[in-house]
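One protein chain is absent from this view; the other protein chains keep their places.
As written, the chains take the letters A, B and C, and residue 1 is the first residue of each chain.
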Amino acid sequence: MAYTSELSLKEIRRDLHAYPEAGWKEFRTTALVAEELEEQGFTVHLGADAVETSERLGVPSEDEIQEAKRRIQDTGCSERYLDRIGDVTGIVAEKTYGSGAGPTVGVRVDMDALERVEASEKEHRPAREGFNSRHPGVMHACGHDGHTTIGIGIARELDANGGFDGHLKLFFQPAEEGGRGGYPMSKTGHLEDIDHFLALHLGLDNETGKVIAAYERPLSNAKLDVTFIGEGAHAGKAPNQGRNALQAATTAIQNVYAIPRHEDGATRINVGQVYSPNAQNVIAEEAQMRVEVRGETADLNEYMLAKVHRIIEHAAGMHDVECETALYGKTTTFQSDSSLVDIVVQAANSVEDVEMVVDREDLGASEDASYLINEVQKNGGKATYVGIGASNPYGHHTSRFDIDEDALPLGVNVLSKTIRQL
Amino acid sequence: MAYTSELSLKEIRRDLHAYPEAGWKEFRTTALVAEELEEQGFTVHLGADAVETSERLGVPSEDEIQEAKRRIQDTGCSERYLDRIGDVTGIVAEKTYGSGAGPTVGVRVDMDALERVEASEKEHRPAREGFNSRHPGVMHACGHDGHTTIGIGIARELDANGGFDGHLKLFFQPAEEGGRGGYPMSKTGHLEDIDHFLALHLGLDNETGKVIAAYERPLSNAKLDVTFIGEGAHAGKAPNQGRNALQAATTAIQNVYAIPRHEDGATRINVGQVYSPNAQNVIAEEAQMRVEVRGETADLNEYMLAKVHRIIEHAAGMHDVECETALYGKTTTFQSDSSLVDIVVQAANSVEDVEMVVDREDLGASEDASYLINEVQKNGGKATYVGIGASNPYGHHTSRFDIDEDALPLGVNVLSKTIRQL
Amino acid sequence: MAYTSELSLKEIRRDLHAYPEAGWKEFRTTALVAEELEEQGFTVHLGADAVETSERLGVPSEDEIQEAKRRIQDTGCSERYLDRIGDVTGIVAEKTYGSGAGPTVGVRVDMDALERVEASEKEHRPAREGFNSRHPGVMHACGHDGHTTIGIGIARELDANGGFDGHLKLFFQPAEEGGRGGYPMSKTGHLEDIDHFLALHLGLDNETGKVIAAYERPLSNAKLDVTFIGEGAHAGKAPNQGRNALQAATTAIQNVYAIPRHEDGATRINVGQVYSPNAQNVIAEEAQMRVEVRGETADLNEYMLAKVHRIIEHAAGMHDVECETALYGKTTTFQSDSSLVDIVVQAANSVEDVEMVVDREDLGASEDASYLINEVQKNGGKATYVGIGASNPYGHHTSRFDIDEDALPLGVNVLSKTIRQL
Partner (left out) sequence: MAYTSELSLKEIRRDLHAYPEAGWKEFRTTALVAEELEEQGFTVHLGADAVETSERLGVPSEDEIQEAKRRIQDTGCSERYLDRIGDVTGIVAEKTYGSGAGPTVGVRVDMDALERVEASEKEHRPAREGFNSRHPGVMHACGHDGHTTIGIGIARELDANGGFDGHLKLFFQPAEEGGRGGYPMSKTGHLEDIDHFLALHLGLDNETGKVIAAYERPLSNAKLDVTFIGEGAHAGKAPNQGRNALQAATTAIQNVYAIPRHEDGATRINVGQVYSPNAQNVIAEEAQMRVEVRGETADLNEYMLAKVHRIIEHAAGMHDVECETALYGKTTTFQSDSSLVDIVVQAANSVEDVEMVVDREDLGASEDASYLINEVQKNGGKATYVGIGASNPYGHHTSRFDIDEDALPLGVNVLSKTIRQL
């Protein structure tokens, strides 16, 4: 019997919180979810059946992947499922309810954690109640532990209480942080026949009891990992013999910040994770950085990305250094479909403990569910991205982030009721 | 009879001073010198016979050339010679003395003036005595009027007083300023058979009566005219539609100043004449600049020039603009030959009014006689570059520069005596 | 009798077109308008009574001012008025109609031309019909000749046909180009009692017969003239002795383009008129540039301007050079008042030959009538900025710009009718 099947939703969320797994390393999470859903009668697609592996972005090194798998031995997940997963995390699970005559509904939740240290103060409930991270330097600081739990909860709820006569597909997406898993999951074919598609996010500065039926219009986003590779030389004896990767990087950085503003709308540019570790007496052999661009539209994002590529290439050429770039992640933008939004509003209003339902709101952040939503809409389906309030005093991505667990059943109910009304 | 043949050396110098002609525009000067030397029995090579025209650097526009010719009508120079000159200034004149059994001696003087406004205060002798520039914005501010005069003076002196039994070649070089005329003159073949070669400069902070037998080791130098050509766009409405030539130029400028210092010796870099004239509300369509590099050796100069080319090309590429470069001028370096230097020292010491003779000194400035000297030395000849002191309180290239005319006969005598002793 | 009083509106426009005067040099225009209006019974304020002189921006040098006055002698304008004008152009003229019991209405037109060469081809009507610019390098390329004419036309129309019972103030603003005259005119006190305020612009890509009742929401704008003053030094002999104004300028330019985008809306930045004229072998003593910033709101504009100031100051400090900045011009933004817009719509619809009336449109360009509009609104008055279509195949600010003179009576009528309906 599945490890999770004896646990309540709250217990599942706490178990996931205690074993956070960063993007493309969600092996334990994938195994637990897959086992529980197969017990419930779902057909479960894993590995290359859940994610178009050739399209994966920002994948950790082979060593990191193996270390992630090693680390979770003896933590309650099934070896059998780990074998089936292989090296690629992510699940698509599907099940037909009743006659199956009704619509095909997709629900997407994400599973990955962040690479940051969790707070250990007793004021932080996970620490106080003993479910804080067992994986040093990794933390569920964005509520995806809750999202995964809600995914399981929806399956349990429809199983237990019926009322849906159609086909359900649950997408447990890996590597949402950085926008790395949405795109390859959107390329699998599982979205082709979806009539209605629901994604969700907990929190986002909304108190428990508030529901946003349609978060939409996030900025499009792309992240580029850049490495300049020059040649070292003694900076005192023969600076001319070097090829300076740092000068290339600084020229690139100065110029990417200066990309022309665009007439069509807002754009963004930023650079982070800049490292040029050479000793001060050696001409820099290497400089790394990660560049992020955004645009109000996908086109604006592409405009920025093309400019960045051009600048980087020529900054390298200018200093006679090599340059390698790799897309680390990307997201696009979307708008929710009114017909579906109306149903979510209705459903949410009928849920006990929901106190406030908002129609539509702009989603400031970036989100790679955008690719799944675009794919569904391209195929004629309807989609929306639902916000489920979850009180907590500390912001997303901080070391003391937590979610109000009362939001879990609330999320399950809003989405289950929506599914039943479709 | 030649216009100049009735004039004393001092009068010739003052006549030249009054009609200064900048590089590649020395039409009147060339005509006067050519006429006088032909009267003295020299064979005179003009135009493409004096200068390898395809190698000329920093040539003014056709309009400027024609305007320079128009301006000097009715100023005493012969139409016939102007016709022979065509559009290319410069003279090589040769004559055999005595049996011609002795060595072939070359003497190089330069003829061009600078583009700057001459002082009009009465404290400035040319203004006080009425021989200041008739060509507004052009001025003999580096003593080349004196150099040309000394060239004529040597011819007169050897003619008048004999004592030389060999072949004399006089090189009246155009466009020394900027290093534009030396290189193409060195490519003509006239230097192939030179046994001894003398170049000279007046002043250089030396008082009248002082002679430096060998100025040498100038920095090599190259000047590059650069134009970035982008595309305008309204900076308020659609900055993204432009391709910004100014951003390319500023990126280039910042990076050329940062070219790595070289282990092998001193290098220099500077940028001048930067113009980006677009209105502030238009993305810059164009930006121009002139870059100058120098090196203690010709190789170091080439190192700098290659770096500049690379930086400019990629600064243009980075901002998607076109780039045109043209070599505006160049000089190289040289060392004087001891055997010849010794003879100059002897000769100078025997000249009345010479009070101090210095063996060798480093020439801080750049000088394109270097190309003629290199060519002579390559062919087995000996060469030196002689400094003839000429007191004046104001520096070279300033609006109140003047030369002590007592230095003229002194220069004639030092070089004539040297020629006789060869 | 006034020179203009015998001329038709079309003749006045052509006369003004033939004698274009750039910002702060509108001496002839001011004199002609003043004389005509005094003949019509207006009280005319000139010089420091029309413009707050201490607040003037982008004022030409004293020499340029005097040359502008010299140039127009014997061109038909009255010496007496030129004396009254002194050195400061601009007019505020006021007159009470009927009992004066009605509202105080302000109308603003601008008078200045642009510094550019007018086309001389016969296809260009001003050239063909002989009223092209007599002032080489100056041209009415934005239609202000027409605006001034319409200002006179409104006075003539209300005089001739009555129907207005109130107080009229006509603002003939100098130096609109660059945003230099609006701010100082807004500081004079003449706007304190205005109940309704109308500004206007011809053309703007609208065909004759189209009226936009409210152009609004231009980008705020500021232009800064910047001079970096360093110290020259020989770039070959002693580059270290210089203080490089060009390096300061390029550092500033690179960094102003990289000012962070702002969360509150669109911003713009551009640099033009960059000059660093030093010879390439001299460390740059001076570098000039003009920086322009814009913002969707006045606050965004101020954000950009403050960043520019900070960057420039520290770019200078970084290279140990001095820095002088002068605000060359500025504009702000505004929204039109609905009550007044409605009346303009009504009035325009009642004018024969008006074929299309648009309610509101965003004004892409910047406009310093904004300061007058803001001042009126601050004091409780209502304002709008009216677009009067005027067909022409060539864009504003081009050498072949022209206006369809049929738009002149149309503009007079739309505004006069509006005034009568207030």
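Methods note: a contact is a pair of C-beta atoms (placed from the backbone, for glycine too) under 8 Å apart; a residue touches a chain by one contact, two chains touch by 3 or more.
Remember, predicted model here, so these are calculated numbers, not experimental data.
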Sole residue of A:Val138, A:Ala235, A:Ala316 or A:Ile373 that reaches the chain not shown, by the stated touch rule: A:Ala235
By the document's definition of touch, the residue of A:Gln247, A:Thr332, A:Ser370 or A:Ser416 touching the omitted chain is A:Gln247
Contact partner of the left-out chain, one of C:Tyr303, C:Tyr371 or C:Tyr385: C:Tyr303
For the full complex, which residue in B:Arg125, B:Arg268, B:Lys330 or B:Lys417 touches the chain that was left out? B:Arg268
One chain is left out of this view; which of A:Ala113, A:Ile283 or A:Leu415 touches it in the full complex? A:Ile283
Taking the full complex into account, what residues of chain C touch the chain not shown? 237-242, 244, 247, 251, 254-255, 258, 260-264, 283, 303, 310-311, 313-315, 317-320
Missing-chain contacts on chain B, rising order, are 254-255, 257-258, 260-261, 266-269
For chain A, which positions touch the chain that isn't shown here? 219, 221, 223, 235-237, 239, 246-247, 249-251, 253-254, 257, 268-284, 287, 290-292, 294, 364-366
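FYI, only the chains that are shown with their structure count from here on.
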Looking at every pair of chains, which has the largest contact count? B-C
Taking mean CA positions as centres, which chain lies farthest from chain A? B
Express in whole angstrom the distance between the two chain centres, defined as the mean CA positions of chain B and chain C. 50
From the mean C-alpha coordinate of chain A to that of chain B, what's the distance rounded to whole Å? 69
Of all the residues in chain B, which ones touch at least 2 other chains? 237, 239, 247, 251, 254, 283
